[in-house]
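Right, I'll just put the structure down here and ask away after.
Take a look at chain A:
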Amino acid sequence: MNKLNGQSVKNLLIRGARIIDPVNKLDEVMDLHVQSRKIVKWGKNLQVGDAETMEAKGLCLMPGLIDLHVHFRDPGYEHKETIESGAQAAIAGGFVACVTMPNTKPACDNAQVVKYQMERANVLNFNLWPSGALTQGREGKKVSEMAEMKAAGAVAVTDDGNWVVDSGVARRAYEYAATYGLPIMTHAEDPTISLNGVMNEGIVSTRLGLRGRPNASEDIATARDIELTRLIKCHLHVQHVSTRGAVDMIRRAKAEGLPVTAEVTPHHLALTDEEFVKYDTFDKMNPPLRTEADRQAIIKGLEDGTIDAIATDHAPHAFEEKDLDIEVAPFGTTGLESAFGVVMTELYHGRKWKIEDVLRKLSIAPSEILKKTNFGRLKAGEHANFILADIDKEWVFEQKNIYSKSVNSCFFGKKLKGKVLHTFVKGFQYTL
Partner candidate 1 sequence: MTSQERAALDAPSLDRTLVRIAHEIREQHKDSAALALVGIRTRGVYLAERLQKKLLEITGTEIPLGTLDITMYRDDLSEVGPNPEVRETKLPFDLKQKVIILVDDVLYTGRTIRAALDALNDYGRPKMIQLAVLVDRGHRELPIRADYVGKNIPTSVKERVIIRIKEVDGRDEAVITGGKGA
Partner candidate 2 sequence: MTTASKVLWTRKDLLGLKDLSVGEIELILDTAKSFSEVSQRDVKKSPALRGKTVVNLFLEPSTRTRVSFELAEKRLSADAIGMASGGSSMTKGESLWDTIANIEALKVDIIVMRHGSSGAPHRVSNYTRCGIVNAGDGINEHPTQGLLDIFTLREIKGKIKGLKVVFVGDILHSRVARSNVWGLTKLGAEVVLCGPKTLIPWGIEELGVKVVHDVKKAIDDADAVTLLRIQMERQNETLFPSIREYASTFGLNTALFKRAKPDAILMHPGPVNRGVEIEGALADSPQSYILKQVTNGIAVRMAVLYLLSGALKNE
């Protein structure tokens, strides 16, 4: 397994980088000084007496990426991922902070598990922000102990993967979460419609003879959650939006001023259900890869601000689990290591986005959704949490680029343009 070793930064002058920080309205070639793991200052031709210097000509220095949606499987499924290996994958992809999902074993539905995860991350010097379960045991019946979880550090609540089918329970849980200002992250999917589908329901599933999950299962669930938001005025964060219908509903909800935010994954914005022709289980994820029309709607949603953020839904599974037939293999793809390259390829290079817009989706918006104002921007006096990237570097994503414990990526073999070369997390420097 690949391993990155972090160097605690004592006194470092990064020279000649293009420093991009939309929050601070920066985009010019400058130097940046880090001392004792903290950013001291930035500016042109900085003179720092005895600092070690690092030439960064041609590289972009940007706030570290933040992932609103990862599965680190710790505790309980350490054969798939641990907080340590998950953090490695994150750092390899330029992510300095991650929101972990509560589908661990036991479920992260109480303060104890939240504390365990945060302590583990602290030892590893990684910014791990747990989300707690919305209901006890993620069973969709009784509201979880959100007040205690919040006090312990949980940043949001969700039953990710187990959408609360009972609308009455959902209403109470959302109200309770709103009491503590916790965003409700919803994996909007009605399982009674999805049933045993393994991919998007459409002409491709018909052609391949596979059971499908229609857009309707996501659209119905999104609609209900938006209506509950209208009722409660809770902060609803819609996870991994994959259908054009959901994009439209979120757009309308935002236009009405409802407190709704949303994310999409790199795979939903880059791939479609046509990927499935090889019956490769690495392409089996939930929500499933949809049609080209959905993909275009997602991109449009990102561009007009309907969708705030890009989050990976990094879902590691052991090779033996994925290497089963398509009906049995679990859902999910890893995504941390490939996300920056995929987003840069598709949106910056492919659709001529500005680099600021990429940062907005991968760093600024996530920091704002979570109200983590020390992130998503450079801040003097705070820990160094930034990346140095070569935004034009062409590379092919391969298994050797994986730092996760699991290798189930749907992007193997894809040509990417744009790569993170150094990640600074909590003042530790990791070089790829």
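Convention: a contact is a pair of C-beta atoms (placed from the backbone, for glycine too) under 8 Å apart; a residue touches a chain by one contact, two chains touch by 3 or more; residues count from 1.
On the choice of candidates, all candidates are chains of the complex that A comes from, given by their letters.
The structure presented is a predicted model; accordingly, all values stated were derived computationally and were not measured.
Peer 1: Please find, within this complex, the candidate from 1 or 2 that touches chain A.
Peer 2: Every other option belongs but stays apart; chain A touches 2.
Peer 1: List the residues on chain A that touch candidate 2 in their complex, please.
Peer 2: It is residues 201-203, 205-212, 214, 278-280, 320, 323-328 of chain A that touch candidate 2.
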